[in-house]
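With one protein chain held back, the other chains of the complex are shown just where they sit.
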Amino acid sequence: MSLLPWSIYVSFAGALLALAAGRRSAAAARWVALATAATAWGLVLAAACRFTPAAGLQTVADAGWIPLMGIRYHLAADGISLTLLVLTGLAATAGILFSWNLEERAGEFFAFYLTLIGGVYGVFLSADAFLFFVFYEIAIVPKYFLIAIWGSTRREYGAMKLVLYSFAGSALVLAGLLWAYAAGGAHSFAIGDLAAAAAHFTAGEQRGMFALVFLGFAVLAGLFPFHTWAPTGHAAAPTAASMLLAGVVMKLGAYGCLRIALPLFPTGFAFWQPAIGGLAVAGIVYAGFIALVQDDFKFVIGYSSVSHMGFVILGLAAGNVLAAGGAVLQMFSHGVIAGLLFAVAGRMVYDRTHTRRLEDLRLLHLGRLLPFAAVVFVIAGLASMGMPGFSGFPSELTILIGAWRTSRAWAVVAAFGVLVAAAFTVRVITVCFFGSAGEPAPAAGTHPLPPITLAEKTGAALLIGATLLIGLKPGLLLDWILPSLHSPLFTAVLKGGAP
Amino acid sequence: MIPDYAGLGRALRPEAALVAGALLVLGFDLAAGKRGSIETRLRAATAIGMAALLAALGLNLHIGLAGPVFGGVLTLDALAFGSRLGVLVLSLLTLAIAAGAARRRHPAEWVAVVLFATAGFTLMAAAQQLLLAFLALELASLSLYVLAGFDTDRAESAEAALKYFLFGGMSAAFLLFGFSLIYGLTGSIDLPQIAERMASPSPSPLLAIALVMVFVGFGFKAAAAPFHLWAPDVYEGAPAPSAALIASASKLAGIALFTRLLWPALGATSENLAASPGWLPVAAAVSAASILVGNLGALAQGNLRRLLAYSAIAHAGALLLGVIAAGRSGPGPVFFYAATYGLATVGAFGVIAVVERSGPCQKITDLAGLHRRSPFLAGCLALFILSLAGIPPLAGFYGKFAVFAAALQIAGFAGPAGWLALFAILMSAVALYYYLVVLKQALVAAPGPNANPIRVPLSAAFALAAAAAMIFTFGVFPPLLLGFF
Partner (left out) sequence: MNALPCLSLIVFTPWAGALLLALLPRISGGASRVLALVFSFSTLALALAALGSFDRTAAGFQFVERHAWIASLNVHYHLGLDGMSLLLVLLTGIVAPAGLLGSWRQTRNPRLFGLLFLLLQGSALGVFLALDFFHWFLFWELSLVPAFFLIKLWGGADAARAAVQFILYALAGSAGLLLGFAAIYAATGSLDFEGLARLAAAGTLHAKLAALGGFWPKAVFAGVFLGLAVKVPLFPFHTWLPSAYAEAPTGAAMFFTSILSKMGVYGFLRILWPLFPGPLHAASVPLLWLALGGVVFGAFAAMRQSDLKRMVAYSSVNHVSYCLLALFAVTSASAGSGATRGDFSAALSGALLQMFNHGISAAALFFCVGVLEARSGGRRGLGDFGGVRTSAPVFAGLCGIALFSSLGLPGLNGFVGEFLVFRGVFGLAPWAAAVGCLGLLATAMFLLTFWQRVFHGPRAGAAAGSFADATGGELAVLVPLAALMLLLGILPQILTAFYNPLITTWAGLLPPP
C-alpha cells in the first residue's frame, strides 16, 4: 500500500523527463511517457493485489505540512480510491498508446499529460481537504494546453470553456470548504476532522456549504444543466486528452462529491437530495436525446458521456450504499468505455478520414475499410448501452436498484434513459460503420486507409479486456467498493446495505 | 529619557548600507564610468547596487527581530522583518533583471534611485510613528516617480511619470492632512499611543474625515479602485525594470505600513466588525470595487502592460481583504500574499524586459510564439502568470487561500468579509480567463513573421530562475516563508 504515493511522484518525474526527452525526438518522449504511465499503473496494481478491504481509509503517507492552518500531507486509500486509481492507470496507458503517432511538440504534450495524471492520482489519494484541492487544481491547467495546442475544431474556444467551468466549479468548492473550515474552529483540514466539526453546524450552514461544495464538484462531473463545457471540450481535444478527460477527469468531480460533499454535510445532502436526483435523471435523458440528433461523431460521444455521468450522479443522489457502490462501479466502467469510444472516433477514424461528420462517414463504408475499428466500436457501443456481459450492465443495474429504493420515478426515467442511449448508439454504429447494407460497393478508386497499428490494437485490447472482465466479474471491484461505503464517514449519509 | 541613538544607528544599518551604496554607484560612475560603454557602466552600477543590497540583506538578518527601537519610532517585529527582507530581495531581482534589460542612458543614476527607493521601502515597513511613516513614504514615492519617467526616448514614460507624480503628490497631501487630524484627535504620533487613545474615541466628525483621508492616501498607493487611474498608464509607460519595482516592492511595503497603521492603531475604530460603524465597511467597499474594476478592466485589454496593471488593481483588492482580516488572524496571510505577488510580478516584468531586447513588448500578441523563441522564458512566464492566477502548487495559491481563510474566520458569511471572500473567489475564475489569454500567446500561438530567437542574458536568467524557484518552493512549503509569524 505504501507504494501508492509513488504513482504520483513517478508521474510528475516522468513529466519532466518526457519534456527533456522531447528535445531529442518525439519517439524518445513517447517511450518515456509510456514507461512512466505503465510504471505508475503497475505500482497501483501491485498495491491492489495486497489490498484487504476494510471499512474506512487506510493511510499510506502522513506528514506535517502547514501546521499553522492544520494542514497535513495525508494520503490514504480505500476500496473506492483504489478502483479509481486502477482506472486512471489504465486510461493513461491506453491514452499514450493511442497517441503514438503524435509528432509535433511531443515532449510538451506528454509533459502536460503526465502532470495531469499525477494530479489525478493525487486527488484519489488525498485524505486532507486542502491537499485534495491542491491536486484537483493542479489537474486544471494542463487541460487547457492539451486542448489548445493539439486539439482540433474550435480548440481554443473549447479549451477555454472547459477550463473556466472547471475552475469556476473549484472556486465554489474552495468557498464551501473554507466556510466549513472557519465555522468548525479552523483547526484541521483532515476530512475526518471536518466531518466531525460539521456535525455541529446548523441546518442552514450545512445546506449552504453542501450546495457550494456539491455544485462545485458536480460541474466537473457534468451535472445538467452545467454540462455544456463537456461535449465542446471533449470534441475539441486530441484523442488521448479526450479519453482522459471524459474517462477520468469527469470522475474527479463525482469522487469529490462522494468523498467530501456527502460525508461532511449529511443534513445538507438530505435537503438537496430531490433536486440533485431530478437534475441527474434530467441530464441522463436530455443528453441522450441531444446525442440522438448530433451530426458530429465526437459530439455524440461527448453527450453520451454526460448521459452516463448522469447515472453516476443519480447513484450518489439515491443516498444508499448499493446505489453509491453502483455509482463508483459506473465511474470505472464509463471511464473504460469512454476511452474506447474516443479512441475509435478520434484516433482510428478521424486521424485517417479527417472528417467527423456522420453524413460523410456514412458514405465511406468504414465497416469494410476498417473492420478492426468497426468491431471495437461495436463492442464499445454495446458496453455503452449497458449490454450485459460488459461492465456497464452491473453498474447500471445496481444504480437502478438503489435509485428505485429512494424514488420510483427516478428509476423509471433512468431506465428510459438506457433506452435512449441504446437508440443513439445504434444510430451512430449503423451510420458510421455500416452505411446502408444495400448500397453498391464504393468506387474502385477509393484508396485504402492506413492500417490499424500495433499500439492502437494494444490499447484497444487493454480497454476491452477491462470492460469484459468487470462485466463478467463485477465482484472484483464491488468487493473493494461496498465495504468502503460502510465506513463511519458514510453511515450518516448513506442508508443501509444490501438486504 | 535619553534617546538611544546607538540603538537607532544599529537598527538602521541596512538603510545606511543602501544609501552608501547609492552614493558609491554615483561616485564610481562619475569617476570611472565615462570611459566605458553603456553596457559596462550598467553592469558596474548594478553590480555595486546588488552588493549594497546583499549587504543590507545580511545586516537585516543579523539584526533579526529586535522589537521597538528608539522609543517606538521603529519596530522590528515579524511583519517588519519579513517585509524588509522581501523588499530587499525584490529590489535585488529588479537590479539583476535591469542588468540584462534594454540599454538606457544614465544607468548609474537609475541604480542609485532604485537604492533610495528601497531605503524608503524598508523604513516604511518598520515605521511605527506617523512622521517617519510619511517621510519614508515620500522618499520611496519620489524615487518611484523618477524611475517611472526614466525612459526619455518615449513620450509614454514622461506621461507616466507626470501622472504618477500628480496623483501621488495629491494623495500625499491627503495622507498628511489625515495624519495631522489624527494627531489632533489623539495628541500623539506614535502608533501604540494612538491605539490606546482610539480605544475611547471622542465622538467627533473629524475622526471620520481623518479615516477617509488616510484611506484615500493609501488607496492611491496600493492602486485600489477608485484611486487606480494612474496604474494602467504608469505600468504601460515606465521602463520594464522600473515597472517591476513599482508593481512589487512598493506594494509590499505599502501593505506592511497600512496593516500596521490599521491594526491595532486605528483598529479600535473599526469596532464591532459585523456591524456598520468604522472604517471596515469602507475598506470592504474599496476592496470589492478594486476586485471588480480590476478584473473587468483586464478582460478588455489588448496591451500586456495594461493587463498587468488592471490585474494589479484586482490583487490590491484581495490584499485589502487580507488587511481587513489581519485584525483577527495577524499579518501572516497578507504578508505572504503580498510577498509572493511581488515575486510573481517582478518575474513577469522581468520576462517582458528581456523580450524587449529583441522587439517591442507592449501588446499581448507580441508574446506570440514565446515557447519557440525562448522556452526558458515561456516556462518562467507560465509559472509567474499561474502564480498570479492562484493555481497550486504555486505560492500565489497559498497566499489567496490563507487570505480567504482568514476572512472567513471572522464571521463566516454573517459579515461583509465573508461575502467579499466569496466574491473574490468567484472573480478569480474571471481572472484565469485573461491570464490564460496571455499564456495562450506565449505557449500556444505560433511565432509572428519577424520573430526571432531571444537570447537571455545571464543575470536576468539567474533572476528569473531564482524567482521561479522561490515561487514554486514557497508554494509547496509555505511554512518556509511564514516561519517567523
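All chains are identified by letter, namely A and B, in their written order; residue positions are counted from 1 within each chain.
Quick note on the criterion: a contact is a pair of C-beta atoms (placed from the backbone, for glycine too) under 8 Å apart; a residue touches a chain by one contact, two chains touch by 3 or more.
Just so you know, these numbers come straight off a predicted model, no measurement behind them.
*Asks:* For the chain that does not appear here, which of the shown chains does it touch in the whole complex?
*Replies:* Spelled out, the missing chain touches these shown chains: A.
*Asks:* Tell me which residue among A:A411, A:C432, A:A466 or A:L494 touches the hidden chain in the full complex.
*Replies:* A:A411
*Asks:* Would you mind spotting which of A:M209, A:A327, A:L382 or A:C432 touches the chain that isn't drawn?
*Replies:* Of the listed residues, the one touching the omitted chain is A:L382.
*Asks:* For the chain that got dropped from the picture, name the residues of chain A it touches.
*Replies:* Contact residues on chain A toward the absent chain are 325, 378, 382, 385, 387-389, 393-394, 397-398, 400-402, 404-405, 408, 411-412, 415-416, 418-419, 422-423, 426-427, 430, 434, 436-438, 473-475, 478-479, 482, 498-499.
Convention: only the chains that are shown with their structure count from here on.
*Asks:* Spell out the part of chain B that touches chain A in their complex, as residue ranges.
*Replies:* Residues 332, 371, 386, 391-393, 397-398, 401-402, 404-405, 408-409, 412-413, 418, 421-422, 425-426, 428-429, 432-433, 436, 439-440, 443-444, 477-479, 482, 485 of chain B touch chain A in their complex.
*Asks:* Spell out the residues on chain A that touch chain B in their complex, using ranges where they run on.
*Replies:* Its residues touching chain B are 65-69, 108, 130, 133-134, 137-138, 140-141, 144-145, 148-149, 156, 160, 163-164, 167-168, 171-172, 174-175, 178-179, 181-183, 186, 205, 208.
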